[in-house]
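One protein chain omitted, others in place.
On to subunit A.
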Amino acid sequence: MTDATNNPGASGPTARKHTSLLTIDVNTRKRNRAEARFRSYGIAAIAIGLSFLVMLVWSILSSGLPAFTRTVVEIELTVTQEEYAAAEDQLFKTRAYQDLLVGSLAAELGEDVDPESVERIIGSPGAMLRNYYTANEDQLGEAVTFKLPTSSRTDGYFKGRITREGQERSTFLTPEDLDLADEMKENGIITSEFNWQFLTGTEASDDNPVAAGIGASVVGSFYMMAVVLILSLPIGVAASIYLEEFAPKNRFTDIIEVNISNLAAVPSIVFGILGLAFFIQFAGLPRSAPLVGGLVLTLMTLPTIIISTRAALRAVPPSIRAAALGVGASKMQSVFHHVLPLAMPGILTGTIIGLAQALGETAPLLLIGMVGFVALKYPDGVAEGLLDSNSAMPAQIYTWASRADQIFYEKAWGGIIVLLVFLLTMNIVAIVLRRRFERRW
């Protein structure tokens, strides 16, 4: 008994104070208070975390949602055969179409309207007109109604991104132009609509920033993720099964193990350098291609997948293996018939975490030419999708964030929303798959 007593002053049971279960003594109260305090710390931590999340979501939504609407101008235009031939004859063809449009709209608005003012309001939609007429030559000479996006500044004015005062010192859109734009809005020529072009469009330059969309880079990201998944899942799972179940434990496998753990912590830009040196300069693969991006990201994702797969395999109770071997299964049968299915949920979680990490990566893409002004068309097929120059979502967002025109700021945040939706979809797929594979013992 004595060695259980902590207080040396208390000698035996006679010195013990009589306590009652009904009255709470000082010590108990102290312990209860400590517990209550601890709980409140926990709640406070969660509350702080949640408030940060709310702030983050709020700032993303408030900055990014305007990207999903656009200001459009509705114009009826007739292009004659001669005008078409004359436009196609020039070096700067899209400009000729734009002049036709400006002339037609200025005439419609009234005698005293300055065509240059109209031009500043509608921006540079010449390429859209050219694409339409070269594809639909039968529409020449007919009146066609176009709904074209306005210039980025007109759009910004109606969305509150730019102010009248700020434009007094600007050469891009003057306060008088804004008066005309207000008038066009009242007459219903300028309206606002959902911006499908942002979701389906491709990169655009500062000459026509309203046309910029995230669509092509979503496709680029998709192809990269496909390469990552197709390569890193089988390689990663095969490597971990061998290392965990079959490999002998010796110095050599130890070195491999240490290296895999270290690789998982290597900064991603290092993989970009490797990709540039090996895949592009040595193997001769094209620059800016999603295939190379996917290969680089595969290297980056492999350690993550191997580590999580090995952890999942280790978590399968040894009794399962022993039982399988006990009823006469070979080593391979025990692994593939019993261990692997049980480890599947863990493997899938690791894979999705690795993919999500790869999806948001920009640094290695910088070196292999996927960050910049890339991707002005959709790939025509799977091979083109892998090999044609393209960007990826995080790279596109990064590029937009460094552009001068304020509309790109809005588009960058809008791109983040799309990226988050993409990630959320991936996670939901993972959860559904995990549920289906989950087994309890």
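By our rule, a residue touches a chain if its C-beta (ideal position, glycine included) is under 8 Å from a C-beta of that chain, and two chains touch if they have at least 3 such contacts; residues count from 1.
Quick note on the criterion: contacts and distances are computed from a predicted model.
Looking at the choices "Condensation domain-containing protein", "Phosphate ABC transporter substrate-binding protein (PhoT family)", "ATP phosphoribosyltransferase" or "Glutamyl-tRNA(Gln) amidotransferase subunit A", the name in the UniProt record of the chain not drawn here is "Phosphate ABC transporter substrate-binding protein (PhoT family)".
In the complete complex, the hidden chain is touched by one of A:117, A:208, A:268 or A:349, namely A:208.
Remark: the omitted chain is touched by one listed residue; of A:314, A:331 or A:377 this is A:377. On the side of subunit A, the interface with the absent chain consists of residues 90-95, 124, 126-127, 130, 162-163, 165-172, 204-208, 227, 230-231, 233-235, 280-281, 283-289, 291, 295, 336, 366, 369, 371-374, 376-377, 383, 386-387, 389, 399, 401-406, using the contact rule stated above.
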